[in-house]
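The structure appears right after this line, and notes come after that.
The complex is shown incomplete by one protein chain, all other protein chains being positioned as in the whole.
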Amino acid sequence: MPRMTMIEAIRDAMDVAMGRDDNVVVFGEDAGYFGGVFRCTQGLQQKYGSSRCFDTPINESGIIAAAIGMASYGLRPCVEIQFADYMYPAYDQIVSEAARIRYRSNGEFTCPIVIRMPTGGGIFGGQTHSQSPEALFTHVSGLKTVVPSNPYDAKGLLIAAIDDPDPVIFLEPKRLYNGPFNGHHDRPVTPWSKHELGEVPQGTFKVPLGSAAVRREGSDVTILAYGTMVYVAEAAADEAAVEADVIDLRTLLPLDLDTIVTSVRKTGRCVIVHEATLTSGFGAELAALVQEHCFYHLEAPAIRVAGWDTPYPHAQEWDYFPGPARVSHAIREVMEA
Amino acid sequence: MPRMTMIEAIRDAMDVAMGRDDNVVVFGEDAGYFGGVFRCTQGLQQKYGSSRCFDTPINESGIIAAAIGMASYGLRPCVEIQFADYMYPAYDQIVSEAARIRYRSNGEFTCPIVIRMPTGGGIFGGQTHSQSPEALFTHVSGLKTVVPSNPYDAKGLLIAAIDDPDPVIFLEPKRLYNGPFNGHHDRPVTPWSKHELGEVPQGTFKVPLGSAAVRREGSDVTILAYGTMVYVAEAAADEAAVEADVIDLRTLLPLDLDTIVTSVRKTGRCVIVHEATLTSGFGAELAALVQEHCFYHLEAPAIRVAGWDTPYPHAQEWDYFPGPARVSHAIREVMEA
Amino acid sequence: MVAENRLSFHVPEPEVRPGDEPDFSDVVIPRAGSVPRPSVDVDPKDIRDLAYSIIRVLNRQGEAVGPWAGALTDEQLLEGLKHMMALRAFDARMLMAQRQGKTSFYMQHMGEEAVSCAFRKALNPGDMNFPTYRQAGLLIAGGYPMVDMMNQIYSNELDPLKGRQLPVLYSSREYGFFSVSGNLATQYPQAVGWAMASAIKGDTKVAAAWIGDGSTAESDFHAALVFASTYKAPVVLNIVNNQWAISTFQGIARGGSGTFAARGLGFGIPALRVDGNDYLAIHAVSKWAIERARRNLGPTLIEHVTYRVGAHSTSDDPSAYRPKTESDAWPLGDPVLRLKNHLIVREVWSEERHKQAEAEVLDTVISAQKEAEKHGTLHAGGKPSTRDMFEEVFAEMPPHLKRQRQQAGV
Partner (left out) sequence: MVAENRLSFHVPEPEVRPGDEPDFSDVVIPRAGSVPRPSVDVDPKDIRDLAYSIIRVLNRQGEAVGPWAGALTDEQLLEGLKHMMALRAFDARMLMAQRQGKTSFYMQHMGEEAVSCAFRKALNPGDMNFPTYRQAGLLIAGGYPMVDMMNQIYSNELDPLKGRQLPVLYSSREYGFFSVSGNLATQYPQAVGWAMASAIKGDTKVAAAWIGDGSTAESDFHAALVFASTYKAPVVLNIVNNQWAISTFQGIARGGSGTFAARGLGFGIPALRVDGNDYLAIHAVSKWAIERARRNLGPTLIEHVTYRVGAHSTSDDPSAYRPKTESDAWPLGDPVLRLKNHLIVREVWSEERHKQAEAEVLDTVISAQKEAEKHGTLHAGGKPSTRDMFEEVFAEMPPHLKRQRQQAGV
């Protein structure tokens, strides 16, 4: 199997989808000729022409609205928002329109669109290139929300998302584009070419939406994570010297609750980690579900480790980022509780 | 003390604030000459002139952006978004701008604005006149979020919000405008004129942001609620025949965690209710906090009763609305656990 | 240094308010037939004037005059009249039904019937409208069954939208009527996207976007114009200027620009204003714009100049913000009356036949209503199920919704 970076895997997914189905179109700011600021769409315009892959004006609402109109026509747009931090102007189109068109028209009109956006921090991107807005999507009925953590999943989930009959928010942890960053910013990152999850099957293959992956098994504690935090969780488990179930959620909605509940009932302890700010983050939903479904198995409260409740700072990147030290501290806390 | 409806109390708060301080300005769609579709700003243009209270073009983003610019000039805008369901076009201005201007300018520029919006269901308003988007604000660092449940609080909290040096989201449960609706849609609602919380002090008085109110005390179970759900919770407690602490949160952020924790540690049981859709709703944050801070006192998991994870339907209003039957069912569940 | 004058704040105000004498003397109405008809491949630069005039066909004598006249046969015009009469009768019955508590809410078209009825007849099968709540004429003139509209309004057991949507927010793919949103302006750029898709696929279908005067202030209006202009999308961008946006007069949204049509000029989009109470003019201008789109010449903006005679909705009372008799003073008259008079001038219609037609139309509406009410109204009789509430959130119901449906006991 070829080795790919996450960027290459994402590009390959779109390439495969465009090759199979004329209705798949790709567009976004700088996504056409140039191939995207992270180069995820590079080469697609050349290969499929500028009717299938093109640049857009800088108007996120227009991008999503156009995609919605196209989807109702019968196309399958897979669009790029340059950074998740810039999706807010499109939030109305996503929430009030894309998410509800099927429902309000009783299925007469549907909205099979994929909205890709780089998410998360760790790149000194400051307030507007670092955000993790997943909870703003999981609260909205009618949207699916996906966060891959490696090239293999990225390709398989993206093809599944493009094939999905409903709108899918596809959040790409930008700090993982080139390797499994684990929060140790002072150490070199293994490139994907040397990582087994950098092995990506050719052609069409899917990772189904709604299924989590258990990245490692252990009986001491369950760590729930997604995106970059999967690697942070693994590093933290090592540093705390515990045997942890590390669950990579992959899809936040629909959520693979069974895998979570099975694990927490086994371990009796749960740590939840994400980069987004703590309050009303997706970790709140996870903690609520865990205590609801595993109450009688829990030895300690489920603990959340998350971004602080401040805007994402620039200079204090590593004070803000919930790295291995904070996560292993939380692990020890639940272990000792 | 005069008796007021919630509409009158809200209007009175703005009147008092405008009377005291020339910098307070009020505007929104239909909010000027006509006095707002719910008549909350009626008479203010006549009294203070159209430089202080005026109609705006239908552009929610423009309304908030203008308010931000004015606030940075030194005014104190208190603006109306016609329905909370229509705040999405302004979400970028609220999240990316209002919430962060103080932080990113290190306090050089600040944003003392109040954004009023009618929220919640119960009026056969369908998908676009019924939403409860509070969790979309509580996740955003730099915003305060307030939900009054009666005329007294509405006035006191609104004056406090206008005086607050930071942006405040002020969600007005529209089903409570004229009386304490408790979910029994087939029974008449007591008008505020016959309710003690319809007694509203004249002139300036404040209810501080960040403090909850214990509406009734009991040792069986804690019910956390806000807005319309406070009355639903009371009705449900009666119907379940339990002695409940019914806590009206009033402010979601900053949250009065102490009052919550004290109560749950006392009762050992907790039911959380809100109208917004369940997943990633504010109830998730409450459940997460409750289990985090009261784990060893809990006899049963904290249970959430909320709107279903569907768009707000029209005909199925009362199937969707989390009324007393569903809440009392949940109460019995935690009592029996 | 010169002492500077202090600034002052300007808020546009309508000429008159309740109690005042209605006054439209500032509304310039060009003579019918006076505006030229350019060829559809004209350079947009050369017709900027059309954004400041009003294309009219029917004159005061009820004659069809000028270069935009002559496209419609007697039969087509008679059909048009009946559509408008049907829409008016439908509105009257549904308003009453709302007052009777048979539904929660209703929005009428009084005075604006010509706009959507005439436009619809200029489209081809397969074209798609992205309407607002005030274009039911697109359905009526398109032959959509009235009883289905009523089922939707009543949220009854035959409601095609299963009770999920607010009354009048219809949806019909088959009839080229995109699901109406309760949020203003959002669908304007979606129409552009739909049109882009038609171009991407190399098809021949065109889209029509709809928006109110007040809603042109929304930012999505800009998104639509930007995308339409950049990609030369085959779309007709309609603005229905009915002078009011709930309680605010059009000056609040229009600001310092002379007209709403002028908004198109900054995008190089040809912009035409049309007498929105003149069935013939609307039809002719719509045809022109639709042909442009279909010939790959790109978008056209049409401002339909009309007047909202009724209240904004059943929740509104306009006497609080405008003179009660303002609609009588509206200089473009009543669209039904004007077409009726024209047909009489044409000698294919008469007062008697009109009366008779009114009765027939009413019958049709009433019998549709009876039929619909057999299947329930909002608070009585048959209705969509609680199960329906959980369906179609997604194509396939995910586990958490199944759990919730179970909790709901359905």
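The letters A, B and C name the chains in turn, as written, and every chain counts its residues from 1.
Here is the rule we go by: a residue touches a chain if its C-beta (ideal position, glycine included) is under 8 Å from a C-beta of that chain, and two chains touch if they have at least 3 such contacts.
Since the structure is predicted, the reported quantities are computational estimates derived from the model, not experimental observations.
Participant: Among A:Asp55, A:Glu80, A:Glu134 or A:Glu275, which one touches the chain that has been omitted from the display?
Facilitator: From the options A:Asp55, A:Glu80, A:Glu134 or A:Glu275, the contact with the absent chain belongs to A:Asp55.
Participant: From the list B:Thr5, B:Ser61, B:Thr310 or B:Ser328, which touches the chain that is not on show?
Facilitator: From the options B:Thr5, B:Ser61, B:Thr310 or B:Ser328, the contact with the absent chain belongs to B:Ser61.
Participant: What residue numbers in subunit B mark contact with the hidden partner chain?
Facilitator: The missing chain touches subunit B at positions 25, 51-52, 56-57, 59, 61-62, 65-70, 72-75, 89, 92-93, 96-97, 101-110, 141-142, 144, 165-166, 210, 253-255, 257.
Participant: Kindly note down the residues of subunit C that lie in touch with the hidden chain.
Facilitator: Touch with the absent chain occurs at residues 4-12, 44-45, 196, 198-200, 202-204, 217, 219-223, 226, 228-232, 234, 251-258, 262-269, 294-296, 298.
Participant: Go through subunit A and note every residue touching the omitted chain.
Facilitator: Residues of subunit A in contact with the hidden chain: 29-30, 32-34, 37, 50-51, 54-62, 85-86, 88-89, 124-129, 278-279, 308-311, 313-316, 319-320.
Keep this in mind: only the chains that are shown with their structure count from here on.
Participant: Can you tell me, using the touch rule above, whether these chains form a line, ring, star, complete graph or other shape?
Facilitator: complete
Participant: Any idea which chain sits dead centre by C-alpha averages?
Facilitator: Nearest to the common C-alpha centre lies chain B.
Participant: Compare the CA centroid of subunit B with every other chain's and tell me the farthest one.
Facilitator: Farthest by centroid: C.
Participant: Between subunit A and subunit B, what is the gap in Å from one C-alpha centre to the other?
Facilitator: Roughly 31 Å separates the two chain centres.
Participant: Measuring centre to centre with CA averages, how many angstrom lie between subunit A and subunit C?
Facilitator: Computed value for the inter-centroid distance: 41 Å.
Participant: Of all residues in subunit C, which are in touch with two or more distinct other chains?
Facilitator: In subunit C, 162, 164-165, 169, 181, 183, 219-220, 393, 400 touch at least two other chains.
Participant: Using the touch definition from the top, which residues of subunit B touch two or more other chains?
Facilitator: Residues 85, 88-89, 127-128, 279, 309-311 of subunit B touch two or more partner chains.
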